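One structure coming up, written as structure tokens, with questions to follow.
As you look at this complex, bear in mind that one protein chain is not there, while each of the others sits in place.
When the chains are written out, they are named A, B, C and D in that same order, and each has its own residue count from 1.
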Amino acid sequence: MSDPEPSRGTPPALSILDVRVEFGGIIALDGATVGVAPDQVMGLIGPNGAGKTTLFNCVSRLYEVQSGSIEVHGTDVLARRPDQVAGLGVARTFQNVGVFPTETVLDNVLVGAYPRTRGGMWATALGLPSIRRSERTERERARALLAELELTAYADEVAGQLPFGSLKRLELARALMMEPRLLMLDEPANGLTHGEVLELAELVRGLRGSHGFAVLLVEHNMDMVASLCDEVTVLELGRTIAVGTPDQVRSDPRVIEAYLGGAE
Amino acid sequence: GNSREAAGGVDGCDPGITDDTIKLGASTMQSGAAAAYKAMPQASLALFDEVNEAGGVTMGDGKKRKIEFVSLDDAYDPARAVKNTRQLVEKDQVFAIFQAAGTSPTLAIMDYTTKAGVPIVFAATGSDEFQKKRDEGATIAAFMLPQVGFENEVMVRSIEQIDPDATIAVLYPNDGLGKGSLAGLKDLVKDTGLKVVAEESYEQTSTSVDSQIVNLKSSGADVFVNFGTGTFVTQALKKANEIDWDVEKFVISASTDVSTVLAPAGEDAAEGVRSVAWVYDVSSDANNDMPGVENWREFAERNKDRVDTHNSIAALGYNNSQMMLKALEEFDGCTREGLLETVQKLRGVETDLGLEGITFGSGDADYPYAITSMATMQFLDGKWEYADVITRDK
Amino acid sequence: MTFFATKQLTASYGRGTVLHNVEVSVDQGDIAVILGANGAGKTTFMRAITGLVKTQGSIVLDGLELVGKRTHSIARHGIAHVPQGRGTFKDLTVADNLRVGGYRLPERQVAALMDRWYDFFPKLKSRSNQLAGGMSGGEQQMLAIARALISQPRLLLLDEPSLGLAPKVTAEVFSVLTEINAETGITVLVVEQNAKVALAAASKGFVMETGRIVRSGPAESMRNDDEIRRAYLG
Amino acid sequence: MNVFTMLREQQRPVRAPRPLVILGLVALLGWLIWQPMVSAPYVNFDRSMVLVFVVVGLGLNLLTGLTGQISLGHGAFFALGAYLSATLVNEYAWNYLAVVPLAAVVAWALGYLVGRPVLRFSGLQLALVTLSLALITPSIIKAFDDITHGQEGIILDTAEPPGAVGLERDQWVYYLCLAAAIATYVVCQRLASGRVGRSLIAIRDNETVGATLGVRAAVIKTRVFALSTALAGVAGVLYTWVVQFVGPDAFGLTLAITFIILIVVGGLGAMPGVVFGALFVVYVPTYTASLDQSAAGLSFGVALLFFMFLLPTGVIGLVRVIARGLTRGRRKGAAGRTTGDTAQESAERADREAALPLDA
Partner (left out) sequence: MTLLLQQLIDGIAWGSLYGALALTLVLVYRASGIINFAQAEFAMVGAFVAWQFTEWGLPVVMAIVIAMVLSFFGGAAAELVFVRPLSRTASHFTLIIITLGLMLVFNNGAGWVWDFSARGFPEIWPGPVINIGPAVISRQGFAIMAAAGVIAVVLYVLFQHTRIGLAMRASVGDPDSASLSGIAVANLTTISWGLAAVIGTLVASLAAPQLFLQPNMLATTLIYAFAAMILGGLNSPPGALVAGIIVGVVENLAGTYLPGIGGDFKQAIALLIIIGVLIVRPQGLFGKKEVVRV
């Protein structure tokens, strides 16, 4: 059951099989398995320390994987360098925000265009017209995204000064700027009020509709999970302990025991 | 200066000289590692000021001229020396470069000044390189440090007197002067009984030369020739004393300052050290009764604020300046060419601080060093004892 | 009696004022929750209390004026502050992090307190010698809370404690807060987005918008307020 | 908000109407080209030195200012270029112009080789290593004294103007340096802005995050380092044209400090700032020297402290703040936050306007 739907012809957006990660004796992932179908929103929940962020970091190739396989749209990620993963259309946000504090909000978003656009040092040094052109179009795109995420007011601020919640949204904007085929969000609702959470969920759903990408969502906010996810994978102690619709999972005794507790 | 071309002087004269002034200039090290040399131009300025107050120097053409001396700092950086010298010639329009200092900077400016026809006179450096330069026609004359080759010659002769077949251990700084000296020394001992058996070098930026001294001692040489300068000499003497390596020790004339070089090593550490000299050591009060030294002391006293009476470098500046004054008294033209010739002709000039029996000036246009005779000396109970004068024979 | 109160409190970063005349007062033994949209100034308010931002106005703790005091001396007057988004010492071990919390207490007492929190957060115990930097987001949040409580504060400031915590843990944290509060009468001021849980535990509530307190009152009255429901509870 | 806080904050370039910019550029260029005709040789040589430092400074600013990689050791590469020029021209009778590309390539290659391992170090380590390199550069030079002639250094007679152009040597050298400086400026300016520039800042701010956005820090850092060393090498060659002498003592700690001052005084990460830095390092010592034997060094030290405290954004920061003040009336919100202007508005504004000449 933990296999990514085999029925589809197209390869899954993300398939993580039996991945194992250790940190000097600490087993962070112990055969975790997660599959995300193209344009599916898959939730990833589990107790603190279950290995969710580690899983993200494995896909981003920031952590070394002891064993197991990770494929994005059918390509083996483990054979790539971290910077090549972005090229596969994988965008992510960070749990404790990873923005560039000294760049302006606008530039932060523009960095998101990096993997899509061309123009290395030579081309730039020569000032090829193609570069000027793409720069202009990307700027417009970025400003549009900022508007969509209600960050326009901050556009020319230095990112370091934003409140936590805005930082999370900024990260999201940057991720969307990558025009990803797989979007991995690590607790995007942090620092948002209930109302804002629902807006955010709404927004992601909308964008997915228009751009069409798969989402892997780590979130402790069950409202967000419930309102956004088609399916949810539950992780505990680095193992996949359940997969199912939000409702199935919510009522799964093991999940309640390990994760939700009485509070639902 | 915004006028493109350096304005030529009036009626056939070169720039920098008028009926009542003559303008001299020099770029010297006055900051950074070699900052101590600032004392030299300071002394010159003091002396020239006194002369100017007295109405100026009466030159060969009978005219009294005031001396303007422009002194710039190059921090011993040849690049800045070049820059400064250009400025002196083009902006300040000096008549001649007086008392440039240091081998590298002086070498660096030489081509430019020669092209511009500006003479460099009484520079405080003695590298053998300048002989070559002169042979190539550089406009230089009467440098006021002994030619390194000549000093070595003197040193070798006195070593021979002590022990005709001595083995020699050498410490030298890893720079032009040091290596030149070593090469020169080896050359000189070739056809004598002497033999260089050990050589150690050090970097101006080294912490200490202890290790080198230990190595030199282990060579078992009879004589220690120390081409080092400044604190490295003091360190060497101190260390040699600690590991009691008591052999005949020679230091170069530039390292004979009692108060800053020898005394700090500790009284017995410097005992018996030998060297050569052409001016009295002013850093100790040993020679105060000499009339010339008295003059110096009074001069320094009058200019306390600028001149330290016990500073040997200042004394050199004083000595060089007296040479410059002498040259101006002889000089009766108004062209740079003319000044150069005058200086080249100088011979047998006596100065306040010159050791008795020693005069300055080669009188030989082809030999651009003004020091042609030196006295050997030995450091005995706290003061230099001067021995026989050796004169360059050619 | 009011144990802690701010009057005419304004705070600003290099440019632009962020807080305008904020007036908050809580009694000894209160658990007060501050709700507010993202960017409202909640974190700034917390930072103002512990002297981490430039502030004017007055902050009084148990009759003692805090404005103008340096952060460490404010802390020494019995205020513990769990900053938003961790604030653990990444290159210290978990145990050392807790020891720093007990920096000003006698060794033996610290040891006892550490055991107590190890029991409450077993995860921390099993990792006591791991560098905190290696812990997961939630684990670090637990560590930060434990460290704050070990210092035995009279006033505890929590900036979104539920941040990154699993629902179960969040619930546990709030219940233990009420426990301790009942036990020791510690006063708690908590900024929280998980209003449901927070208001449940709280006795008093404030709502902050764009740097101003726009509503305040007993917690239950807030729980039943439609406007607040829509924005914060749902 | 008060001026001091403005001076502490990174200031974005001030933008002005394009016609004004073009006008300014033309005027500036005219002045630069006309001046040497009416200036004394030594003045032109001083200005040439300024341009030489501009070339080094631009590269360093790209490396340190934008990419956040401190190097105090570029003097070594500067020296490399200088000695290449000296030996090839003197001993092997190379054409002095031909040395430029060679120096660029050699310094680039060496920078690449050195950079690869060294750039893995943290900021402090890197500073420490490169400072140490600066400390021993002179002894390295002396160690190869059969080529470098050790302490004596090498006097070289070079960069004679071709008879056809009918210029004096000082003018000719000045124009060559000017050309080099302008070319370098254009290149570095382009690299500092847009896609590449943003990736550099990304590396400075957070490599890990950068990686997840496709920024390959290891390689880019090394390339920038190599570029900056190449520029240092080229500058070294130009230096020999101006000074006509190379000796080891010119390439020690003092030069390292001089290079740092270049970017600190000008303004970290702001390409135009380098010009101010270069003016500072060329002209200030000549004035201080007359005060005291320590004044020159002291002035550098004080400058570093002063700028880090009162003007961390450098002279350029000051210029921008002032320019803001002037333009504020014309366009509210130009100063600092452009709150409230919508996407299109500012996008259009960007089209209407280009950057000020000295302030791209």
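In the analysis below, a residue touches a chain if its C-beta (ideal position, glycine included) is under 8 Å from a C-beta of that chain, and two chains touch if they have at least 3 such contacts.
On a predicted model such as this, the values are computed, not experimentally measured, just so you know.
**Q** Which of these touches the unseen chain: B:60, B:230, B:272 or B:333?
**A** Residue touching the chain left out of view: B:230.
**Q** Going by the contact rule already stated, which one of B:197, B:214, B:325 or B:390 would touch the omitted chain in the full complex?
**A** The missing chain is touched by B:214.
**Q** May I ask which residue of C:99, C:123 or C:168 touches the chain that does not appear here?
**A** The one listed residue touching the chain not shown is C:99.
**Q** Go through chain D and note every residue touching the omitted chain.
**A** 64, 68, 70, 117-118, 121-125, 127-129, 131-133, 135-136, 139-140, 142-143, 208-209, 253, 257, 260, 264, 268, 292-298, 300-305, 308-309, 312
**Q** Name, in rising order, the residues on chain C that touch the hidden chain in the full complex.
**A** Residues of chain C in contact with the hidden chain: 50, 52, 70-73, 75-76, 80-81, 83, 87-92, 96, 99-101, 103-104, 131, 133-134, 147, 151.
**Q** Taking the full complex into account, what residues of chain B touch the chain not shown?
**A** Residues 31-33, 35-36, 174, 200-203, 205-212, 214-215, 218, 230-231, 234-235, 238, 242-243, 260, 263-264 of chain B touch the chain that is not shown.
Throughout what follows, only the chains that are shown with their structure count from here on.
**Q** Can you figure out the chain closest to the middle, judged by Cα centres?
**A** Most central by this criterion: D.
**Q** Where the centres are mean C-alpha positions, what is the separation of chain C from chain D, in Å?
**A** Centres of chain C and chain D (C-alpha means) sit 49 Å apart.
**Q** Taking the mean of the C-alpha atoms as each chain's centre, how many Å separate chain A from chain D?
**A** 40
**Q** Averaged over CA atoms, how far is the centre of chain A from the centre of chain B? Could you give it in whole Å?
**A** Centres of chain A and chain B (C-alpha means) sit 75 Å apart.
**Q** Show the residues in chain B shared as contacts by 2 or more other chains, in ascending order.
**A** none
**Q** Looking at the complex, which residues from chain A come into contact with chain D?
**A** Checking each residue of chain A against chain D gives 60-62, 81-87, 92, 94, 98-104, 107, 110-115, 117, 119-121, 124-125, 127, 131, 134-135, 139-140, 143-144, 146-147, 152-153, 155-158, 174, 178.
**Q** Where on chain D is chain A touching in the complex?
**A** It is residues 9-10, 12, 186-187, 190-191, 194-196, 198-199, 201-202, 204-206, 208-217, 220, 223-224, 227, 337-340, 342-344, 346-347, 350 of chain D that touch chain A.
**Q** In the complex formed with chain A, which residues of chain C make contact?
**A** Spelled out, the residues of chain C in touch with chain A are 13, 35-39, 43, 84-86, 123, 127, 130, 134-139, 141-142, 160, 162-172, 193-195, 197, 230-234.
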